[in-house]
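With one protein chain withheld, the remaining protein chains of the complex are depicted in position.
Letters A, B and C mark the chains as written, and numbering starts fresh at 1 in each.
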Amino acid sequence: MRIGIVTSGGDCPGLNAVIRGAVLHGQESYGHAFMGFRGGWRGATLGDAIPLTRQTVRGISKLGGTIIGTSRTNPWEFGGEGAVKDSMERLGVDAIMAVGGDGTLAVAKRLHEAGIPMVGVPKTIDNDLNATDMTFGFDTAVSIATDAMDRLRTTGDSHGRCMVAEVMGRNAGWIALHSGMAAGAHAILIPERRTTADELVGWVESAKLRGRAPLVVVAEGFVLEGEVAAHSGRGLDAFGRPRLGGIGERVAELIESRTGIETRSTLLGHIQRGGVPTAYDRVLATRFGMSAVDLAEQGSWGSMVALRGTSVIEVDLTDALDEPKTVTESRYLEAQRLFG
Amino acid sequence: MRIGIVTSGGDCPGLNAVIRGAVLHGQESYGHAFMGFRGGWRGATLGDAIPLTRQTVRGISKLGGTIIGTSRTNPWEFGGEGAVKDSMERLGVDAIMAVGGDGTLAVAKRLHEAGIPMVGVPKTIDNDLNATDMTFGFDTAVSIATDAMDRLRTTGDSHGRCMVAEVMGRNAGWIALHSGMAAGAHAILIPERRTTADELVGWVESAKLRGRAPLVVVAEGFVLEGEVAAHSGRGLDAFGRPRLGGIGERVAELIESRTGIETRSTLLGHIQRGGVPTAYDRVLATRFGMSAVDLAEQGSWGSMVALRGTSVIEVDLTDALDEPKTVTESRYLEAQRLFG
Amino acid sequence: MRIGIVTSGGDCPGLNAVIRGAVLHGQESYGHAFMGFRGGWRGATLGDAIPLTRQTVRGISKLGGTIIGTSRTNPWEFGGEGAVKDSMERLGVDAIMAVGGDGTLAVAKRLHEAGIPMVGVPKTIDNDLNATDMTFGFDTAVSIATDAMDRLRTTGDSHGRCMVAEVMGRNAGWIALHSGMAAGAHAILIPERRTTADELVGWVESAKLRGRAPLVVVAEGFVLEGEVAAHSGRGLDAFGRPRLGGIGERVAELIESRTGIETRSTLLGHIQRGGVPTAYDRVLATRFGMSAVDLAEQGSWGSMVALRGTSVIEVDLTDALDEPKTVTESRYLEAQRLFG
Partner (left out) sequence: MRIGIVTSGGDCPGLNAVIRGAVLHGQESYGHAFMGFRGGWRGATLGDAIPLTRQTVRGISKLGGTIIGTSRTNPWEFGGEGAVKDSMERLGVDAIMAVGGDGTLAVAKRLHEAGIPMVGVPKTIDNDLNATDMTFGFDTAVSIATDAMDRLRTTGDSHGRCMVAEVMGRNAGWIALHSGMAAGAHAILIPERRTTADELVGWVESAKLRGRAPLVVVAEGFVLEGEVAAHSGRGLDAFGRPRLGGIGERVAELIESRTGIETRSTLLGHIQRGGVPTAYDRVLATRFGMSAVDLAEQGSWGSMVALRGTSVIEVDLTDALDEPKTVTESRYLEAQRLFG
């Protein structure tokens, strides 16, 4: 069988380990051949692809990003299933392995229903898929954010400042929750929870009273009391205009104006998603890539891989389209007990 | 309630996060006080303890080791339950939280049966406890080993050498399995699996043939074909004498003599267990410490915490005494597909 | 002798190693005692100080920040030399070791002239002092910036984007120059050099043409063609108003609008100055602290330590007040040969 791989959506540490795991296992165990569609669904509709051989994937599991590129292209703007089928026929590709988030997997589901043999590998750096215990990339993002906060803290301590770190997470606060717990943050602000300004000020002042330089973690999708959530995660001001500056900056302003404590914010941004994946993510991603090939070998079209406990299992592609896995109240309250 | 904490056995990244999680949560949520017995069970029998307060545990979750010290002391060589009860009475300690591996937890079980209120937190850097999906410390050890192999590989590539890395794992090969998968090793040798010299040589030569510098990971407890396993994991030679040098060196000699490929071995040793814990281990250990306090608050004596999927649950202390969780055949075969 | 240590200005990796080196060497070799003034010159004027003993400085050379705190306080707003002399008398302090940048060292010079025995240790994370070949903290900042760019690059490659990284450097572009060279940037923009928009666009397009995702490093003090430099390093727009957003964002907008290449900017911010110092900075800072004690022991008041080649030497405090050491044309042209 010749399998075409698509990586789509934002890049995520571990994508290359998925590709390597799939190619090595598929070639050695089953004799499959692999093509990599370049630049996400764009490559799949245009037939822009490169062969993926043992040689191509050599040593790539420790590289960030994806060697076949990615994009947010919607295939229905480029001919949809017809174009994809044409590409596959032209390139002799029999099936597609789609690696991506809920958007990508929805596409994969629809293409599957249109008759294209399709298996999926879930990918979300935010770890917000109900279908799987963990997604690769999340552990790397949490590590980078934690390391950054370990650094910010020493500056806060030296100057007696409050430090605010803004991390990824538009709809789910998992990165903020885990990195904040790991770094010993005094407050964690996430989209799922409407923390009031008074609560926040209380935690910050309590930490300050005990002689600490307060550390606050904010997920980009957090909405401040009195602001209206906007798609961009930036909120609207009282006149309904998008706020300038990120949520981290606005939280810092609020803290400084309410407490008088000098406060600085740092937006971690793109450094959270690139570079060398952690060992955890390399192992998980490699196993996902290998198991997705097993699904293809078994003809389990329309399914995808997932982690349950320590096992990689098969679930339906539709499982990826469930409500996102947001931070539960019990997990938030658990973390909150360490605030202040 | 006043709770005494014991950390016992080999040190492990995350121990301090357990202590911090327990103290902060216990003090803030329930008003408990905490004492730390110094140097494992030694401190518990002698009554050698320090108060653990919010101030004491400040900022410690990112420190390796354990601030209260550890040892391999057997309490029955120092008075057993009687001595422990005396210490507790003298210090006003009502219950003990024991953090340790199967040996420590067996001690905890026995003390519990002797009437001492006891809760447990499992600790094994080898991740070989059936009662829990994961133990803290393991992720840090795998990270360090993977990072070391990423480094060894570039030396191997530059000189056309085979590189052998010996990692921890006397009875279970999880560290070798995960770090080997993460680093893309061409062979992984673990105690659970009697790999023959021919198999090993086959993998090494196959990698060499494809132009790679072969990378081999060996768990310290691996037993070479023709050698007899010894308690020390060092094996016996043909005369029944313990072999000099570690298993890594002997594997390197075998490879060099059988294939003619210049081979170097590196024993990672103690660097695998010390230093800054990964974010993953800090979060898991913090949650374990907090949940163990919940067990104490509920009076669930004789129980311990464990990870199941993404939830921290309660299991019986006896569950820690099951057969160790060794690498299953299916997990090994999964990894083996990437060898050679 | 009793020596008071002041750390003043922005925090910088290595400050604690200076303190430790001074205290251990001063106490063991000469029997000196040490006090740490808290929060920079504020502590020196108010007499707010803690004893610094062998115990206090234990293990601190690997900690970021400064254990005695820092501030940008100007002592002449708090009583000047009179207040400092009073503090010293009250605390029995005979001499001051001032650790700081050009501002701090100018203060030290003036206090020295007012009769206060004073030795200096130069500190600037920007490495822009002519008096010394290197300052501690710079190597750590360059390491962190380089690591961040290694990460950004994989995201750029995966999406075919241009990535812009804004690093520290208001007046001197050394951090940008070194991290950009280390990370293989396609353009480096520094305050010392008025790069035109056409030059920049040329480098970016040349990299893109060769199939690279362009990586651009901008020092915060860089001034774009057509903008007017402002003290804040933020520039003024055509109406003379300070520009919103950092220079990194504006450079990204220019690149995207002129080339059509999707471009993202990241402001590294405070993570560059905190956290564990590199081994290089720990060694240099330790040697500086030790040598500053030697200066005090010799009564070389009004002097400070500096690195010349591999030797720590004595220079006059006034040497720190020379023109800043900015990036020379030859060093910039050397780097520029690798652009595009």
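The definition used in the following text is that a residue touches a chain if its C-beta (ideal position, glycine included) is under 8 Å from a C-beta of that chain, and two chains touch if they have at least 3 such contacts.
A quick note: this is a predicted structure, and the numbers were derived from the prediction, not measured.
Touch with the chain that is not drawn comes from one residue among B:Arg90, B:Arg194, B:Arg210 or B:His270, which is B:His270. Annotation: of B:Asp11, B:Glu192 or B:Glu220, B:Asp11 touches the absent chain (contact as defined above).
Of the listed residues B:Gly4, B:Gly21, B:Gly47 or B:Gly69, the one in contact with the hidden chain in the full complex is B:Gly69.
Within the whole complex, the absent chain has one touching residue among B:Asp150, B:Glu256, B:Asp294 or B:Glu334, and that is B:Asp150. The chain not shown here touches chain C at positions 20-21, 24-25, 28-29, 54, 58-59, 61-62, 133-134, 139, 142-143, 145-147, 150, 153, 178-179, 181-184, 210, 212, 278-280, 282-283, 286-287, 290, 308-310, 334, 337-338. Mapped onto chain B, the footprint of the missing chain covers residues 7, 11, 15, 39, 63-66, 69-71, 144, 147-148, 150-155, 157-160, 163, 244, 264, 266-271, 273-276.
Please note the rule applied: only the chains that are shown with their structure count from here on.
With each centre defined as the average position of its C-alpha atoms, the distance from chain A to chain C rounds to 34 Å. Between chain A and chain B, the centres computed from C-alpha atoms are 29 Å apart.
Looking at chain A, residues 147, 150, 153 sit in touch with two or more other chains.
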